[in-house]
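Below: the structure, in structure tokens.
Note that this complex is displayed minus one protein chain, with the remaining chains in position.
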Amino acid sequence: MAGTEPSTIGARESRLIGVLMSADVGLLILIVAFFAAFWMFAPGFNSPFNLFGLSRFTAINIVIGLSMMVVIVTGGLDLSVGAMGVTAVMLAGWLMEVGGLPVPFAVAGGVALGAGLGALNGLVIVRTGVHSFIVTLATMSIYFGAMIVVTHAESFRNLPADFSTLAKLRWFGFVSPTLLVAGGAALGLFVLYRFTALGRRMLAAGANPRAAEMSGVPVRRVVTLCHMLGGALAALAGMLLAMRTGAAIPSMAGNLGQDWLLPAFLGPVLGGTALTGGRVSVLGTVLGATLVTVLTSGLLLLQVGEFWVQFFLGALLLGAVLLERARILLLGARRLVA
Amino acid sequence: MNVHRTTGIAISLAMAVAASVALADQTTKVALVPGGPHPYFAAWEQAGKDAMRDFHLGAADYKVPPKWELSQQNQLIESLAAQGYNGFLIFPGDPVGTRSTVEELADMKVPVIALAGCLQDPSKAEFCLGTDTGNSAYIGTKKLIELMGGKGKIAHFTGFLVDPNTKLRMDAVEKAVKEAGGGVTLIQTIADIDAPEPAQEKINAFLAAQGANVDGIVTTAWIPAVTAATTLRKIGDKRIKMVGIDHDEVVLAAVKDGFVNGTMLQNPYGQGYIGAFAIDRLRSGCTPKPDAPWKTTAQTTHFIDSGTAYVDKATVDTYIDQMRAVTKSIMADFAAKYLVCK
Partner (left out) sequence: MKALLRQDWFGLAALAAAAIAAITAIRPDFLSPFNVFVLLGTVSLALVIALGQMVVIAIGQMNLALGAIGGVVAVAFAGMMQVWSIPVPLAVAGGLLIGAACGLATGVLTARAGLSAFVVTLAALSMFKGINLGITKAQPFYGVAAGVKAFGAGSVAGPVPWVLVPAVLVAVAVAVLLARLPLGRQILAVGGNSHAAELSGIGIARATIAAHVISGLLAAVAGMLAVARLAIGQPTIGDDWLIPSFAAPVIGGAALAGGYVSVTGTAFGVLIVALITQALVLFAVDPYYVQLLLGLLILGAVGLNRLREVRRERAA
């Protein structure tokens, strides 16, 4: 079949087209478009109060998305992110309130527990060969259940005041510094996957474990590390959420931590991290999480009738991905013709 | 969208932003925010409308978070504040987790009353108007023990363990059992069943295993009450005594037909109506009276009981009137009793 020969486009133009066609730019365009639309038509969207809340919520959703992303890279998934996050926060709460530890040590302790639980997930997965879905389904119950047994579902409400300061700070009246924490985590992961040997090994192990094993990658150890990283990030997300509420409460991620599952998947999947593993887009995850947060926030303000918000959220999401698809097709078609 | 409308919107937005959200609008605009979609709060909608009409409020709107999730409720509250609501009646998604959002509202001089559920002290809510869930469970269990003649085995079906109300209810049931002397034993507590399928599965399994052994059932959450009532009717049992909670049609019908002995009613309509009234008064310069007859619960020292009633076969047909009467009596001297006004 004779195809149309692309005319000679210069190297710079083709790179520009490559960038423009990338999913990340598509997401960015969508975010800007919806943000602008809400700014104009949703009452109160541009109030400093709303923007501040939006920035805090975005930071949390980004980190939740990142924690799932690092596991998706291995070709698996982790249903226990919420459970790990809550358990880590409860430990930190206990360390602060009962143990009297200063805030940074307690937070570090919580993150360490998250990493440990994640590592446990990873170990069970690689040693038994059982699919990560089932393993993390079980550990979701185990971790949450153990937390309930130990804490008897009691919250820690008398945390030291400086635990929440980060969440209460307001820069320029409408931006939360917690975004920096999320951004820092994202940046760290970007460097990991782009520039370090470990990161490349993680991608290789996810893309084709057998081939990776044969070329000397310790696949089992690498997969466990990915899960450990996921657990640590889940704990971090939990800390950000707890700072916002000022207390360590067992219900902060819902029963069994399942409230985190949809946001955890949405960010990476919208952002182009394939569920089959081996490919990752940190920027995409950040943008994906941001898009969903902006959509939810804007919809709540549009007064579409409280019971219809969920419907419009789904419709907008669908519209967003369809637009994205159309954009890629259009750009692709133009390129062939140009 | 033409230029004029866009400019108009831009100008009014600028004005809204320039003038502080809470103080620019002189009329009271109350938002009634439950924890999530749930039939219990349906009465709030009508209560808000009636309050708006009776007290000449700018708005008294029932706004429901799309899911029963703490973060969704927080987001909704923040966005409602950004939209200009200057008074809030909130069922806390979590007694501790909702405190910081309430604090943000208080910082903007927006009064908040905890409704149907309380925040854990210390909080910036003006006070809590609701049912004392622990007390309601206590009374319900005592009624059940009375119906059983003071001895026998009972089971307790309740809601999610991560909901602090559940622990209060479990403690209350245990207390009532202990006070009955040695005659009554609590043979099983099943929690985490405030959802249709787990409730069906576990309540059916329980009745299959212990149906012949148990003498009384107390339920302290909406869905287990409905499911237990349905199941007792299905197996045609009138021997096992049951005390339910709330006013679901299924439960009330079961009370009428003798499968359930009675139910502990709460007063959602009264909560919404009185709460909206109170917010309006608080915005007009009144403050809570320090030496008012506040009640103390496990969660707060500024509690007003919105009324609970035990309804059985004899009174089930007139329960709405009963609750209206309770609401009326609370309203009669509410302002004088609980508020001090300039």
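Order as written gives the chain letters A and B; numbering starts at 1 within each chain.
Following the convention adopted for this analysis, a residue touches a chain if its C-beta (ideal position, glycine included) is under 8 Å from a C-beta of that chain, and two chains touch if they have at least 3 such contacts.
Everything quoted here is computed from the prediction, not taken from an experiment.
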item: Absent-chain contact - pick from A:V32, A:V98 or A:L262; value: A:L262
item: From B:L32, B:L89, B:V102 or B:L161, residue that would touch the chain that is not displayed; value: B:L161
item: Of A:V32, A:V191, A:A211 or A:L322, the one touching the omitted chain in the full complex; value: A:L322
item: Residue touching the undisplayed chain, where the options are B:H56, B:K109 or B:K234; value: B:K234
item: Subunit B residues touching the omitted chain (full complex); value: 37-39, 42, 64, 66, 161, 187-192, 195-198, 200-202, 204-209, 211, 226-227, 230, 234, 249-250
item: Touching residues (missing chain, whole complex) on subunit A; value: 79, 124, 128-131, 133-135, 137-146, 148-149, 152-153, 256, 258, 262, 265-266, 269-270, 275-276, 305, 307-315, 317-318, 321-322, 325
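Here is the rule we go by: only the chains that are shown with their structure count from here on.
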item: Complex interface listing, subunit A residues touching subunit B; value: 40-41, 43-50, 53, 57, 60, 148, 152-155, 157, 164, 241, 244-247, 249-252, 254-255, 259, 296-297, 300-301, 303, 306-307, 309-310, 313
item: Residue ranges of subunit B touching subunit A (in the complex, touch as defined); value: 6, 9-10, 13, 16-17, 21, 37, 62-64, 66-67, 69-71, 74-76, 78-79, 81-84, 94, 96-100, 104, 108, 120, 160-164, 166-167, 192
